[in-house]
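Here's a structure for you.
With one protein chain withheld, the remaining protein chains of the complex are depicted in position.
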Amino acid sequence: MTVSIVGASGYSGAELLKILLRHRGVNVKKVFANNNAGKRVDEIYGVFRSQTNLVYEKYSPDQISDSDVVFVALPSGDAMHIVPEILKANKRVIDLGGDFRLKDASTYQKFYKHEHVSKEYLAQSVYGLPEWNCEKIRNAQLVANPGCYSTSAILPLVPLVKENVIEEKGIVINSLSGVSGAGRSTSIDLSFSEVNESVRAYKVGVHQHTPEIESVISDASGRDVTVTFVPHLIPITRGINTSICARLKRTATQEDIAAIYQKYYSKAPFVRVDGTAIPEIKNVNYTNFCDIGFRIDEINNTIVLISVIDNLVKGAAGQAVQNMNIMFGFNETEGLL
Amino acid sequence: MTVSIVGASGYSGAELLKILLRHRGVNVKKVFANNNAGKRVDEIYGVFRSQTNLVYEKYSPDQISDSDVVFVALPSGDAMHIVPEILKANKRVIDLGGDFRLKDASTYQKFYKHEHVSKEYLAQSVYGLPEWNCEKIRNAQLVANPGCYSTSAILPLVPLVKENVIEEKGIVINSLSGVSGAGRSTSIDLSFSEVNESVRAYKVGVHQHTPEIESVISDASGRDVTVTFVPHLIPITRGINTSICARLKRTATQEDIAAIYQKYYSKAPFVRVDGTAIPEIKNVNYTNFCDIGFRIDEINNTIVLISVIDNLVKGAAGQAVQNMNIMFGFNETEGLL
Amino acid sequence: MTVSIVGASGYSGAELLKILLRHRGVNVKKVFANNNAGKRVDEIYGVFRSQTNLVYEKYSPDQISDSDVVFVALPSGDAMHIVPEILKANKRVIDLGGDFRLKDASTYQKFYKHEHVSKEYLAQSVYGLPEWNCEKIRNAQLVANPGCYSTSAILPLVPLVKENVIEEKGIVINSLSGVSGAGRSTSIDLSFSEVNESVRAYKVGVHQHTPEIESVISDASGRDVTVTFVPHLIPITRGINTSICARLKRTATQEDIAAIYQKYYSKAPFVRVDGTAIPEIKNVNYTNFCDIGFRIDEINNTIVLISVIDNLVKGAAGQAVQNMNIMFGFNETEGLL
Partner (left out) sequence: MTVSIVGASGYSGAELLKILLRHRGVNVKKVFANNNAGKRVDEIYGVFRSQTNLVYEKYSPDQISDSDVVFVALPSGDAMHIVPEILKANKRVIDLGGDFRLKDASTYQKFYKHEHVSKEYLAQSVYGLPEWNCEKIRNAQLVANPGCYSTSAILPLVPLVKENVIEEKGIVINSLSGVSGAGRSTSIDLSFSEVNESVRAYKVGVHQHTPEIESVISDASGRDVTVTFVPHLIPITRGINTSICARLKRTATQEDIAAIYQKYYSKAPFVRVDGTAIPEIKNVNYTNFCDIGFRIDEINNTIVLISVIDNLVKGAAGQAVQNMNIMFGFNETEGLL
């Protein structure tokens, strides 16, 4: 099977290439990166030396004619300009950005700060969270790969909302992200000297993953969820730690909660739930796992959920390959263990 | 004026010494550190080379006879064994640990996991948060210097609780701390390889600063506050970032909140409130400032408060000197700017 | 094929287990760790959750009867007490520590600060650097896996010494190591607060890898080499950067040097030489590669060599598996790409 990557020189694109090169069922045909066109992949990412001879090319629609699936790892706002033409060429698309995750174009515009130019494709896009959407993913032509923060928040929350254990309004989500989540960027704000030995809360209450988290959990659980989402940048390269506080609707023990997660995730190959240990980023970095832990604060009748993922793997490229595996009938874990 | 430090070879003790050496009104007489007795201070902390000839000594009560004030920077559980004898010797004491912060010995035992052996001194101890307790501190014989997390949470919360702007029940506090907050310790859990490139939530809902935060805010505001407190260790050496979510009782604008802080903190030399910028640790590290920022999430009728301090300065040694300045009639900022 | 690991709960042991679990030709039978005996592997290293059910056991010689090869990942000084009995049981041994790397017991005692108790095995042990010792490794019963610093220094130096391009006396080696190289230890010196935002040169001129580097290069090249070796601890978890300065014996161009490396390493699957790019640790971390670069300082008639490895992979566990692959007829790269 043949795949191509558009936007292959960013961090998600590079991680995707790394995973696909060890996937036993695919052949990476083309890697597109307009800014780095003409350069060898291993010139930008030395880690690929002796691993591939691929050269970044300038993207044009005729270049993907022999690809069975096209991964789009462009910044949000760019993907919506090229995804329609790829779909029209009867290719299947996995978009790692945010352009096709929200069903509502006005919400998109409010949070992404620009108009959506391909609104007509929002309805058909399938949200690519395999643990909750596996059947739809299997047959989708356009998969919207979840946001990194969103993945870390949705996976621990859906089972508890669905089982009506927690208040669905005003859930508080604090996330800590590694800097690679902001992409391969020249911003002074992302320079080592500005990030190291500090923390930066940002886009408090207005981050674009907020409506994604709310709508996906609401759809999956059938309850109307609202969240206060506070993302923070911390001085690590990779990984997300998400700590969630939610009011319990009824008394619940650690065992009750464990049983709920067991019910929904016992067969999910990449979700590991442990009610005793607290998850730590170092246990999931460079893997496709999401680790989930929890503690009940009985005095406040509140549950604290902690989840961790590698933002570039389960939060981006790994999940994209997991989706591809489902779409094309591979073993769900192929290339990912 | 003459001061001594008991427990001077830990991180708080060392920071205290650094500040006191540049304070124009005091003479550091003795530094006690049983484990390092006989060693020069600059042998343990090279930063003191050419700055002091002090040598760590073994503590005994007769050694402090010529000190006007004794700083105790021992681990919680140790201070309560020696503070009484220092008080009996008519010395004034500033305790940087947790032994005299809580008024209720049973709460102490529940959270500190050992019995309090000097319960009779709890009533007289004064909580050393200068912004709220200045008058009592002035005349106190025993000052309980606040916890680092507590300082970062109490300063932003008290004005809003006092003005009845936020729900006092179920406030959610997420704190991120540098590793020096755990002290100069040999624990594997604090080794570089375990902490770097990761995050560790710990003591979720059961951290000993929880009752301290609750009782101090309740006392200062006259309302019965409860909090869910989630501390995290992150890979920085110094600094605390605290992000707080609280439900608004009534509609409030950014300007309303700014006015409240202005009312309470316009004359506080070490509290800087800015409704537009988000505070960052790097702006307060190596200073005694607490920076506070805030954002209103209108959809959830929730306010997000962000505060930052240097855990070793405003969270420990700096605040201790601020207390000393008040107790002995120095300018409140002496040695601290 | 069946393998066991003695000393499996240290960082090298854990890395070894991670590699062996994905190796298609081996079955990890037993993992020994006296201090953690009885604990599940994934209790100490959460990364193994859902990956293995192995439990650490207390080592005793009868426990390894069904192992074809025993990896020993104990601290130097411990291995020499148990390796003889394993050899006598006709098992093959790969020792990741320093006990069997030096041929001369008095040099061992001088640098390791204790006597060698199994001197009689030094002669038979084979230094496990596959790029230079492949044939001997193939048939060895006891392989002494190279030190991490040594690997990073020997690989770039041997070809140039052998070709008589550089002065073999007084080569200057500056190495920078991640903290995991010091093992999973409780030392205050390795705590995050002591290591972060600093650098620590240590054992200057007296590090135990010095005689290893000298003797291995001397043996491989036939010239009597001496080096001044200056190791530094820097605030990264994994990786070694080694910068070497050596005087040129004759004029040489970048092309001349490239040709020499090409001659010796063109078929080495894990050595990548690039005369134009400067190697960086991030390109080799989590891999078994050693990347080598070089620059000629014509004014001083000196060549600067830069090499990088992951200290836990090519510097320890990865190289150990590479040796095992050679010893047992697997493809040299099995489990390592």
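So that you can tell them apart, the chains are marked A, B and C in the order they are listed, and the count of residues begins at 1 in each.
Following the convention adopted for this analysis, a residue touches a chain if its C-beta (ideal position, glycine included) is under 8 Å from a C-beta of that chain, and two chains touch if they have at least 3 such contacts.
What you are looking at is a predicted structure, and each value in this text was computed from that prediction instead of being measured.
Taking every chain of the complex into account, the absent chain touches A, B, C. The hidden chain makes contact, of the residues C:14, C:281, C:321 or C:336, with C:281.
Contact with the chain that does not appear here is found for just one residue of C:7, C:239 or C:335, C:239.
Only one of A:50, A:109 or A:237 touches the absent chain when the whole complex is considered: A:237.
For the chain missing from the display, the contacting residue among A:53, A:187 or A:266 is A:187, taking the whole complex into account.
Residues of subunit C that touch the chain left out of view are 169-170, 172, 174, 176, 178, 194, 196-202, 204-205, 226-228, 230, 232, 234-239, 241, 243, 245, 247, 278, 280-282, 285, 295-297, 299-302, 304, 306, 308.
For subunit A, the residues touching the absent chain in the complete assembly are 11, 178-180, 184-188, 190-193, 195-197, 235-237. With the whole complex as reference, residues 22, 45-47, 49-50, 197, 272, 274, 277, 279-280, 282-284, 286-287, 289, 291, 337 of subunit B touch the missing chain.
In this section, only the chains that are shown with their structure count from here on.
Here subunit A and subunit C face each other with the same set of residues for the most part; over half of the interface numbers are shared between them.
Separating the centre of subunit B from that of subunit C, both taken as means of CA atoms, is a distance of 45 Å.
Between the Cα centres of subunit A and subunit B there is a gap of 39 Å. We define each chain's centre as the mean of its Cα atoms; on that basis subunit A and subunit C are separated by 37 Å. Among the residues of subunit A, those touching two or more other chains are numbered 197, 280, 282.
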